[in-house]
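Note that one protein chain of the assembly has been removed; the remaining protein chains are unaltered in position.
Letters are used for the chains, namely A, B, C, D and E, taken in the order the chains are written, and counting of residues starts over at 1 for each.
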Amino acid sequence: MSKVSQKSFKRGYAVMKKMGRETLMLDQKANCPDMYDMSVAHLFGDVWGRPGLSLRDRQLVTLAANIALCRPRGNYSHYRSAMHIGITKKEINEVIIQVAHYAGWPTLSLANHQFSEVLKEQRDHKRGKNLDRPLLV
Amino acid sequence: MSKVSQKSFKRGYAVMKKMGRETLMLDQKANCPDMYDMSVAHLFGDVWGRPGLSLRDRQLVTLAANIALCRPRGNYSHYRSAMHIGITKKEINEVIIQVAHYAGWPTLSLANHQFSEVLKEQRDHKRGKNLDRPLLV
Amino acid sequence: MSKVSQKSFKRGYAVMKKMGRETLMLDQKANCPDMYDMSVAHLFGDVWGRPGLSLRDRQLVTLAANIALCRPRGNYSHYRSAMHIGITKKEINEVIIQVAHYAGWPTLSLANHQFSEVLKEQRDHKRGKNLDRPLLV
Amino acid sequence: MSKVSQKSFKRGYAVMKKMGRETLMLDQKANCPDMYDMSVAHLFGDVWGRPGLSLRDRQLVTLAANIALCRPRGNYSHYRSAMHIGITKKEINEVIIQVAHYAGWPTLSLANHQFSEVLKEQRDHKRGKNLDRPLLV
Amino acid sequence: MSKVSQKSFKRGYAVMKKMGRETLMLDQKANCPDMYDMSVAHLFGDVWGRPGLSLRDRQLVTLAANIALCRPRGNYSHYRSAMHIGITKKEINEVIIQVAHYAGWPTLSLANHQFSEVLKEQRDHKRGKNLDRPLLV
Partner (left out) sequence: MSKVSQKSFKRGYAVMKKMGRETLMLDQKANCPDMYDMSVAHLFGDVWGRPGLSLRDRQLVTLAANIALCRPRGNYSHYRSAMHIGITKKEINEVIIQVAHYAGWPTLSLANHQFSEVLKEQRDHKRGKNLDRPLLV
């Protein structure tokens, strides 16, 4: 029995591809396929795939929520997908500065660190370095 | 001695006026004028007043951070200022739905409640009702 | 266009009835019907309605998560539905004590206050008092 | 069977009296006497009553933690007990400003509001007003 | 002078053994013996050791609280002790899915990652690999 709608799953996967995220969340698939299916179908298909707000706006507010919550995992990938869909490095830094004033200075410190690591990862990849390392998540 | 820069204070106050927020934070002024000065000059002058991100984008990411953090106070006013600068009711509802999936369902419940209260406050004001009540903060 | 699956919606509504929650979340319906549909179909239908964990266990872990997060809204109703499905007052107090040691003493203070308010609401209803007040959410 | 040590309970109650907090937490006693006993004996007896840090320092760091966590309940009383043991209004405002920069601007807004309410409560009491209202918690 | 009750300490240590946790928290003992004593006697003796809720229920709600709070440390060990007392892998995955909908999708991502690491640690130990590595905490 497949618990999620195939239509939602396909729409979700399409959104993920557009954002360069199609190789992510595979550890969910390995441990618990239902989790992966819900992440693709419900989160990316039924939420990110909704009309009413541009993909850019959804990415900006998601970055903001994640920076504010300052969790140890789950934000690196959004710096990458933000740049993938055309949000500039400068804009991301402004999002960090803006959110940090609502969530506290250490959120600026963590966000700057995580974003810097993602930029380094991309520079490395351009030079053919560390291509076998798992992407930052 | 004035501790904040007059230039920053003026820029901050101008941003606040543009957002319809110039009558807010007066309880800070009453209890501790320095707090109010820092809020106007540092938060609105030096942060909201920065170039590099549109006012609409700053408002969207601020709404998102505040919805995610789910604090008891400090978010009502941002629903009001978001609409004041042209963000639609429908867009705000999409921000709530998007952020709630990153911050948890009860953040949807609180945000929907707070936004509904702000919409009711505005309907009341249009009908000349409850004009003397302090604005929701 | 209905965005959520009717099957999920029905399953979710059935779970809500079993928990005595079928009159909740109507402020979502009033402000944004899509939010309500997602809450019923996705949260109650696709999550609460999953096999693999008893309804009692799902209610206990949901209470625990909400007590820990200490949000201003969204937990009163879970004390009510917990008792509706047979979790005792004593067990709920033990959940509060247990979680408070992982989330901090003020979460005990808030949870004890909210649970006491729900118990008072139920005593009032038994005596025919305050029947027209909106249920605590 | 009494589950907490009487020695700890007495030490805790003595600390609470020194801080002007001896009439608080009675809603815990009403709903679940064990919670109250643990709050008095463990929190105030075994933690607040420890040597190694002055009462003033313990109060300052407790205020700071509570301001940072921005919970809807449980902080009003600490503004009152802080002043009861001699921390000045000006020092409390500085704590709010300092912590807010580590926890985000809305924590300043909530803390300023709660502290202002406590100051108003005390002015009212001096004038014999609202003496029958429950103390802010 | 021993500050915690020996009776509570013994009861706590017995609970820890039952849960397979008796080798944990030794870094607390190394840095500050009082912290370790309080953790064993107060947390495990006076809270986990209380009647009124089964050990399984206390473990489920503790897992839920910790998943919800999404802290960088302190949850790995609870996946291990949950399995030690008989909670199945499948049930733990359901707890993760349930809580994540109340605390936000990145809490699912972190919990799935941490639980997967614990499962890998156990597979390694069965094969005699990495036996000298400190247990995940």
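Operating definition for what follows: contacts are C-beta pairs under 8 Å (C-beta built on N, C-alpha and C of every residue); 3 or more make two chains touch, one makes a residue touch a chain.
Note that the coordinates shown come from a computational prediction; the quantities given were computed from them, not determined experimentally.
Counted over the whole complex, the shown chains touched by the missing one are A, B, C, D, E. The chain omitted from view is touched by exactly one of B:Met19, B:Met38, B:Ala82 or B:Ala111, namely B:Met38.
Interface residues of chain B with the unshown chain, by the touch rule above, are 3-5, 34, 38, 42, 46, 50.
Taking the complete complex into account, residues 68, 100-107 of chain C touch the chain not shown. Seen across the whole complex, the unshown chain contacts chain A at 70-72, 93, 96-97, 104-110, 112-113, 115-116, 119.
Convention: only the chains that are shown with their structure count from here on.
Touching chain B and chain C at once are the following chains: A, D, E.
Relative to chain B, the most remote chain by averaged C-alpha coordinates is E. Inter-chain centre distance (chain D to chain E, centres taken as mean C-alpha positions): 30 Å. Averaged Cα coordinates give chain B a centre that lies 29 Å from the centre of chain D. Contact of a single residue of chain D with at least two other chains is seen at positions 34, 38, 71-72, 104-107. Judged by the touch criterion defined above, the protein chains are all mutually in contact, each touching every other.
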